[in-house]
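Input: one structure, supplied below.
What follows is subunit A.
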Amino acid sequence: MLAPYLPILLLFALATGFAVFSVGIAPFTGPRRYNKAKLDFYECGIEPTPQPMGPSRFPVKYYLTAMLFIVFDIEIIFLYPYAVANKALGLFGLVEIILFVATVFVAYAYVWRRGGLDWD
Partner candidate 1 sequence: MTHLLLAAGNTAVSTPSVSYHALAPIFIVLGAAMLGVLVEAAVPRAERFTVQLMVTIVGLVAALVVVGLLHGTRTTTPSPTGNDAFFAGSLSIDGVGLFLQGTVLALALVAALLVSERSVDVGSPIVASAAVVVGSADDRRLTTADRVQTEVFPLMLFAVSGMLIFPIANNLILMFVALEVLSLPLYLMAGLARRRRLLSQEASLKYFLLGAFASAFFLYGLALLYGYADTVDLPGIFTAQQTSGKSDVLLYTGLALLLVGLLFKASVAPFHNWTVDVYVGAPTPVTAFMASCTKVAAFGAILRVLFVGFSSAEWNWRPVIWAVAIASMVVGAVLGLTQTDIKRILAYSSIAHAGFILVGMVAITKQSTASVMFYVLTYGFTTLAAFGMLMLVRDPDGEATQLARWSGLARKSPVVATVMTVLLLSMAGIPLTSGFTGKFYVFRAAWDTAGPLVVIALLSSAVAAFFYLRIVVMMFFAEPPVDSPTIAIPGWAASVALTVGVVVTIVLGVFPQPVIDLASKASYFTG
Partner candidate 2 sequence: MITAHGIQSYAWLLVAIPAASALILLTLGRAADKWGHLLGALVPVGLFVYAVFLFFSVKGQSNRKVDLHMFSWIPVARFRVDAGLLLDPLALVFVLLITGVGSLIHIYAVGYMAHDPGRRRFFGYFNLFVAAMLLLVLADNYLAVYVGWEGVGLASYLLIGYYYTRPSAATAGNKAFFANRVGDVGLSIAIMLMFAYFGTTSFAGVFGHFGHGGNATTGVATAIALMLLLGACGKSGQFPLQTWLPDAMEGPTPVSALIHAATMVTAGVYLIARSAPVFDATSAARTVVTIVGAITLLYGCINGAGQDDLKRVLANSTVSQIGYMFLAVGLGPGVYAIGIVHLLGHGFFKAALFLSAGSVMHAMNDRIDMRRFGGLWRVMPITFFVFVCGYLAIIGFPFATGFWTKDKIIEAAFDKGGTSGYLLGIIALVGAGLTAFYMTRALVMTFLGKRRWEPDVHPHECGPVMWLPMAVLAVLSLVGGWLLIFGGGVQEWLTPSVGPSVEAGVHTVSKPVLTAITLVVVALGIAGAWVAFGTRTIPEEQPQNVTVVTRASRRNLYADAFNEAVLMRPGQWFSRALVFFDNRGVDGVVNGLSASFGGGSSRFRRLQSGFVRSYALSMLGGTVAVIAVLLAVRFQ
């Protein structure tokens, strides 16, 4: 009865094992050179941005950027299944996806022209 779920469990165990192994082995195998960059917060490899001003307040532009990112991120995510099924969906699918992209494009044009992409 549980047979269909066996591969999933197996994958789960494998992923956990890999993570534990990677983190666990690093202190033993890697060189130990501590410096400022090493001790800092890890932010996707880029230099960490300054601390928020005042008690826990971020400038609103962070949220703006984050939201824009999510919008376009989701656009891409929708494009993938369409790409897979574009033949089957035919002209109808093409029109729909163009409408979808155009809609997001309108938002993009607005943000761009009204200075939403300028950091300062």
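Inclusion criterion for the candidates: all candidates are chains of the complex that A comes from, given by their letters.
Everything that follows uses one rule, which is that contacts are C-beta pairs under 8 Å (C-beta built on N, C-alpha and C of every residue); 3 or more make two chains touch, one makes a residue touch a chain; residues count from 1.
Quick caveat, the model's predicted, so the values are computed rather than measured.
Enquirer: Need the partner of subunit A in this complex, chosen from 1 or 2. Which is it?
Expert: 1
Enquirer: Touching candidate 1 in the complex: which residues of subunit A?
Expert: 60, 81, 84-85, 87-90, 92-93, 103, 106-107, 109-110, 112-114
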